[in-house]
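Every protein chain but one is kept in place in this view of the complex.
Note that the chains take the letters A, B and C in the order they are written out, and that residue 1 is the start of every chain.
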Amino acid sequence: MYKKILQDIKDEIEPLFEQGQVANYIPALANVNPNKFAMSVYLLDGSYYGIGDIEDKFSIQSISKVFTFTQSMGIYGEELHKRLGLEPSGNPFNSLIRLENEDGIPRNPFINSGAIVLADMLVSKYKKSASDEILKYIKNVSDNDDILYNEAVYKSEKVSGYRNYALVNMMKSFKNIKNHTADVMSTYFKHCSIEMNTKELSRSMLFLANHGIDPITNKKFLTSSQSKRVSAVMLTCGHYDASGDFAFRVGLPGKSGVGGGIVAIIPGKMSVCVYSPKLNSKGNSLIGTKALELFTTKTGLSIF
Amino acid sequence: MYKKILQDIKDEIEPLFEQGQVANYIPALANVNPNKFAMSVYLLDGSYYGIGDIEDKFSIQSISKVFTFTQSMGIYGEELHKRLGLEPSGNPFNSLIRLENEDGIPRNPFINSGAIVLADMLVSKYKKSASDEILKYIKNVSDNDDILYNEAVYKSEKVSGYRNYALVNMMKSFKNIKNHTADVMSTYFKHCSIEMNTKELSRSMLFLANHGIDPITNKKFLTSSQSKRVSAVMLTCGHYDASGDFAFRVGLPGKSGVGGGIVAIIPGKMSVCVYSPKLNSKGNSLIGTKALELFTTKTGLSIF
Amino acid sequence: MYKKILQDIKDEIEPLFEQGQVANYIPALANVNPNKFAMSVYLLDGSYYGIGDIEDKFSIQSISKVFTFTQSMGIYGEELHKRLGLEPSGNPFNSLIRLENEDGIPRNPFINSGAIVLADMLVSKYKKSASDEILKYIKNVSDNDDILYNEAVYKSEKVSGYRNYALVNMMKSFKNIKNHTADVMSTYFKHCSIEMNTKELSRSMLFLANHGIDPITNKKFLTSSQSKRVSAVMLTCGHYDASGDFAFRVGLPGKSGVGGGIVAIIPGKMSVCVYSPKLNSKGNSLIGTKALELFTTKTGLSIF
Partner (left out) sequence: MYKKILQDIKDEIEPLFEQGQVANYIPALANVNPNKFAMSVYLLDGSYYGIGDIEDKFSIQSISKVFTFTQSMGIYGEELHKRLGLEPSGNPFNSLIRLENEDGIPRNPFINSGAIVLADMLVSKYKKSASDEILKYIKNVSDNDDILYNEAVYKSEKVSGYRNYALVNMMKSFKNIKNHTADVMSTYFKHCSIEMNTKELSRSMLFLANHGIDPITNKKFLTSSQSKRVSAVMLTCGHYDASGDFAFRVGLPGKSGVGGGIVAIIPGKMSVCVYSPKLNSKGNSLIGTKALELFTTKTGLSIF
């Protein structure tokens, strides 16, 4: 059944390939093939369905924030919320406006400022090995050793990520960054530059669809309650200021990245990942969003 | 089972009655007994469980926005979205700030400005009988003829609702209000002044837990897709700038009113309503939120 | 000398008549002849120079705020500043944004919200005769009985001034309006609809160029200190969010109106008024601003 559904989706999204814009703020991202498309479905019982360029690795970018959020939650628990909120911001992902009026406390972990605070918390915990520990964690939840970050993307963001430097300095001025801004930003840019394909990403999120426990390895990463809460934040904040629209159209907790990937969770059932590098005006994969909308329509799966 | 759970919840929330503040912006709301508590659970099969002051009617206030939203969606469908958005606003329920920068288009139907646009659309459709038609619709989805608005609350809001008059005039200046502001506001204040009890409210929302169809009368109010979408908006926007927190703690689509009521939907299963008039700093029932959090914890029910 | 300067200015601004837009938000203003031009110079010794359509009356609009500000200052003195500030707002004249974050206290008396607070204070003082008393005051400072408000402009603004109704209701919700909003707005719209010509307006402001005392009638309207302060507020706030630009180019305290008039004060020397109905993007007379810039350049008069 899923095989046919994926094929139908692929056929239906074909005419949309003209639309959207590949992210162009760094050359390493601008050079991808704009017509790539992949979609992967991983069920809790371990069965897997994929279509398109499912072996092609791409820059996961902001999807990595799900990993640092769950990793930090595992370490810090509720204490996390002293340093970042859980509310949709209603502003673009890189906005500084609310920070200035809200004492440098980011609205949620999925806007850039929030993820930078998470990076700071992981640097506080792991010092110089923070980046290594993040990668190790991602390999662990993915049950996959073949995950790397892309040096060119990392360096490119490091030299040109002015808006993110503005964010970290703003929060530092409010004392909501505890470590050296350079160390925090290296860690942040590094995890954003990690590359994975849709098969790997759908695999990596299975624990969020299964109460915090990987259904295949049985490793426990979060409590059931924490896992539910991560999903709730993905639903309300996972797509920046298009989160409401995504919830409205797709009806699933999800997280997008500017590299063109989107992962979505169907609690108790499966994890889905889609990839297509052209973005809509809000910075989310245009075709990816459409494909997920078709997927929930065709399968009748939704949390609502 | 639900009987015991409701009793346990009631026992556990007892110590919280000291906290919070009854809404005091109009006398009619300030005079309620602050220690009232009621909780009702209505299952799709028609079975019902309740505890506390379940017969006591209270002012449903913003919960009425769910009714005008579904009623307008039934009439206007997707066209609705030309005049209001679907995104969490990240601002208080009565904020004018975004309106000024976003051409008078409200962020979503559940902040005051959004609901005022809905009232305007219903006035465009039903002219002078808009208020009657809204009440008729609510009676219809509730399968209950014994629903009235409270004249004193209505009049009180009409003479003192300055912030709401500011909102409607602001949107009128952007031509996003088509009728006379006085007619629109009468309609808006009237549906906010409707009184219902938790039993009636939980009954009235059953169609949203059942793909748009009342499971008892079999009347169809929305398509399955529309019903899902209403739930999505309730989840992302139902509690103003505490919507993320509610999703995080409770994990259900819900809508609160400043009168102290909250309704929540468990898709495919039931509708729950709780009432307690003391509010937290965001204007949502303090004990009501806690009771729903306990309910999802104890039952394990959540959409995530 | 002034005769020649005025003639030179008229010649130089000729090529600019193609530019700008007549105010069109009410029909009564949109119907004026866009090519009108008048400029009047009134010296403290009573000598007068004029060029162009100096007998043509036009809608003084926001210039009337100078009169209600000085009238209120005469009545309330420093107490005024409990209810409105003295700072440039940095926002458009009709913005509600700061009001929401600053407890309904307008930034200064020359943005709409500030002038509406002044109208409220004058209604508190004069009740039903507030409009009459304002007109009487203007006749008094002008030493001229032939000043009227325009009924058509007044009514037009009264039925369509939604943004101003939004402002008054917003401030009323913060309790910074003490009287009925309808009474306040009638008073406000009435004084905005007053009609005067450049000769009359330049005459009316002479007391501000002479330490608060009319140099011809010797009537005292303000103390020397109050008169200086009014000029300071005109300089920093007299042209909305183009006040800095006006100070930079013209270098005189001034006040513009959307009807196309601008008055400027040269302390200790004279009062100047210019009229041309086409406006720049900030809502100030395009040619009027240019004419005043030329006037200060040619005469070498400036406060700096």
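Methods note: a contact is a pair of C-beta atoms (placed from the backbone, for glycine too) under 8 Å apart; a residue touches a chain by one contact, two chains touch by 3 or more.
All figures in this text were calculated on a predicted structure; none of them were measured in a lab.
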Chain not shown, its touching partners among those shown: A, C
Absent-chain contact - pick from A:Leu16, A:Leu80, A:Ile147 or A:Ala166: A:Ala166
Candidates C:Ile51, C:Ala115 or C:Cys237 - the one touching the absent chain: C:Cys237
Hidden partner chain, touching residue among C:Lys65, C:Arg83 or C:Arg107: C:Arg107
Sites on chain A contacted by the missing partner chain, in the whole complex: 95-97, 100-101, 162-163, 165-167, 169-170, 172-173, 181
Touch list for chain C against the chain that is not drawn: 85-91, 98, 107-108, 225, 227-229, 231-233, 235-237, 241-245, 247-249, 251, 253, 267, 297, 302-304
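In the analysis below, only the chains that are shown with their structure count from here on.
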Arrangement of touching chains [line / ring / star / complete / other]: line
Per-chain CA centroid nearest to the all-protein CA mean: B
Cα superposition of chain B on its sequence copy chain C - rotation in ° rounded to nearest 5: 180
Between chain A and chain B, centroid-to-centroid distance (C-alpha), Å: 32
Distance between the centres, which are taken as Cα means, of chain C and chain B, whole angstrom: 47
Distance from the mean Cα position of chain C to that of chain A, given in whole angstrom: 55
Per-residue multi-chain contacts in chain B, two or more chains: none
